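The following block contains the structure, expressed as C-alpha cells.
Excerpt of the complex: some chains, original placement.
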Amino acid sequence: MAQVNFKEGRELDAIVLGRAGVDLYAREANTDIADISGFDKYVGGSAANIAVAINRLGGSVGFIGAVADDAFGRYVQGYMEQQGINLDGMMVDNSGSRTSVAFTEMKASDCDVLIYRNNASDLTLKTEQIKPTYLQKSKTLIVTGTALSASPSREATLLAMQHARRVGTVVVLDVDYRPKTWRTDVDASIYYGIAANLSDIVIGNREEFDMMETVIAPGNQNDDETADRFLKGQTKIVIIKAGELGSRVYCKDGHQFEQGIYKVKAKKPFGSGDSFAGALIWTLTHGGSLEQAVSNGSAAAAINVSGTSCTEAMPSREELETFITKFEQAER
Amino acid sequence: MAQVNFKEGRELDAIVLGRAGVDLYAREANTDIADISGFDKYVGGSAANIAVAINRLGGSVGFIGAVADDAFGRYVQGYMEQQGINLDGMMVDNSGSRTSVAFTEMKASDCDVLIYRNNASDLTLKTEQIKPTYLQKSKTLIVTGTALSASPSREATLLAMQHARRVGTVVVLDVDYRPKTWRTDVDASIYYGIAANLSDIVIGNREEFDMMETVIAPGNQNDDETADRFLKGQTKIVIIKAGELGSRVYCKDGHQFEQGIYKVKAKKPFGSGDSFAGALIWTLTHGGSLEQAVSNGSAAAAINVSGTSCTEAMPSREELETFITKFEQAER
C-alpha cells in the first residue's frame, strides 16, 4: 500500500493489544436481562475480537494483554490458543483482579450491556510485559483505546506503541472510547492525543473524534477539518466512521474517499467496530488497497452484527467473499 | 420454643441480612467452566437463599442488603419482590459497585466457583440503612457472616444486631465464613466473636468454629468444649454441622442432641447451609421444636443439593413433608 509501509518477512500480520474477556449473551433475543433464562458464553473484548477477526480471515496474529489466574482466564487463553492466536504477550495476573465480563441483551437497539470491570485484569498489564522483540515479529500493532484508561496498562500501551515505531511495526489505534472509564473527556483526550500521534492509522467514529478534539477544537463536527488536524502529526491515515452513512477515509498524501455500508438486519449493536478493524488490517497486510480494506471492513462488520456473538460471528475469507458477491448481485 | 423466645404478633418471621446476588450455573453438568456453552441464571447469595427458603415454606420474610443500580440489581429485586419477600431494607447503590455474581460448575465435588466481588454492592450497606422500626416488625434477624467482612457493611451489620436485641428480635448468626475475604483468620475471629455474642443462635460447621476459636482455643476440635465456650455469653443455641455426620445441637439450658442427615445424591455442593438455616428458622418461628427444626433443616438441605439451583430448589412445605415421609418409609 502506498500510504503505509508494512515490513516484509514478518511472522505475524498483527499483534493486538488490549482487552480479552468473557462475553455472556442473553440466551433469548429481544428480552430484558432480568427476564432471560441464562447466557451463552463466548470469548470477547475489543482486542480479542479483532485478533479473532484477523485469524478467521487467515491472518497470523499475536496478542498483548492480561487475564486473571482463574477459570475464565484459562478459558480465554484456551480459546485463543485453539484458534491459533499467538499468546506470547499474554500476562496472567494473580493480584486479585478479575477477567473482564460483559453481560448483554440480544437486541438490535437499546441494548443493555452490563460490564464487570472493577479491578479488571486487562488493566494490570505492565511495561515489564512489553518486549520489542515480540513487536518486531509483526507487521502491525493494533491498540484498542480501553487499554489507555488506567495505569499501569496505560504506560504499557504507550511503551508498546513507542517500541513498535522504533522497530518498524505499523501502529494502528482503534479509539474504542468508553466515557465511564475516564475522569473527564479532557483527561481522555490527552492520552488519546498522545496515542494518535504515535499511530500510523487512526480509526474512530465521529463521537470519538469529538472527544479527541474536546480541547483543541471543541464543537467541531467537520470531518475534513478533523482529518486535517490528525494528519499534521505522524498519522498517515484517518478513518472516520459514521454508522449508517459509512466511513470517510483521509490520507496524509491527500488521497481521500468514502465507503458506504453493507446494509443488513442487525441482531446486536456491537462487534461491528472490531470486525471492521480486523478485516481492514488483514486486507492491508495482505496487499489489498485501502479501498478494498475499508470495503472488506464494512462487509465483515455487516456479517458480524447479523450473527449471535462477536468472536464466533467473525467471517472466514470465503464467507466474506461470498457475502460481498451476493450483496452486489442483490444491489443490481 | 423453650430455649429462645419469639415475640408474638410480629408481621415477619424473619429478616435476613447479607448478600443477594446473581448465581450463574454451568448449563452442562460435570463439565469445566471453560468447556460449557453457557450459564443458567438465578438469584443467589447466602442471605437471599435463606430468605427464599423461608418464603417458599410459607414464612413471611424481609431483607436487609444492597444491590447495584443496574440490570442485575433490578433483576434481583424483581425476583425477590415477586416471591413476596419484603424489600424495605434493600438499598440500591450507585457508587460504582457491582451486584455480586457467582459462576459455578455443576459438579457434586471439586466444583470450581468463580466469584466476582471486586467492589461488591452488598458490602456498601451502611448504618444509615438500619432502622430499628423495621427490625421490630420481625421475630428474628438472620445475619450471614459475609456481611461482616468489610466496612461499611460490617458496622451496619453489628448495628442491626444491636438494634434487634433491643427490640426483642431473636438474632441468628449463620457463620458462612469465606477465608479469602479476610486479612487473617485472627482478624475474622474478632468480628465473628463479637457477632456471636450478639446472637441467640449460632450456626456453623467445625471449620468455622475453628476460625472463631483461633485466638481463644487454637487447635481445639472438641464440639462439647466449643459449645460450652459459646454458651457462656448471650448465645442460647449452638449448632455445629459436620457434613455427612449430621449436626450437634447444644442449648444453654443443657439440652443437647444430634441429628443425622437425609442422604441423597448431590448435584452441587452448595445451597445446603442456606436451606438448612431457612427451614430451621421457619420451623422454630412456627412453633416447632428444636429437634423438628434441625430435622427440617437437614431435609431441606438434602432437597436443595439434589436440585439444580439454590433459590429455585428450595422446597415448599408440602415438598418438605413428602420428602421426609418418603425418606422414612425407605429407611424402614
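By letter and in written order, the chains are A and B; residue numbering begins at 1 in each of them.
Definition applied: a contact is a pair of C-beta atoms (placed from the backbone, for glycine too) under 8 Å apart; a residue touches a chain by one contact, two chains touch by 3 or more.
It should be emphasised that the depicted structure is a prediction, and the values quoted were computed from it without experimental measurement.
K.L.:
Assuming all chains share one sequence, and 2 are in place here, what does the full complex add up to?
P.N.:
My count for the entire complex in this file is 4 copies.
Keep in mind that, in the parts below, only the chains that are shown with their structure count from here on.
K.L.:
In angstrom, rounded to a whole number, how far apart do the mean CA points of chain A and chain B lie?
P.N.:
Each chain reduced to its C-alpha mean, chain A and chain B end up 44 Å apart.
K.L.:
What does chain A use to touch chain B in their complex?
P.N.:
24, 27, 32-34, 36-41, 70-72, 74-75, 78-79, 96-98, 101, 103, 112, 114, 116, 118-119
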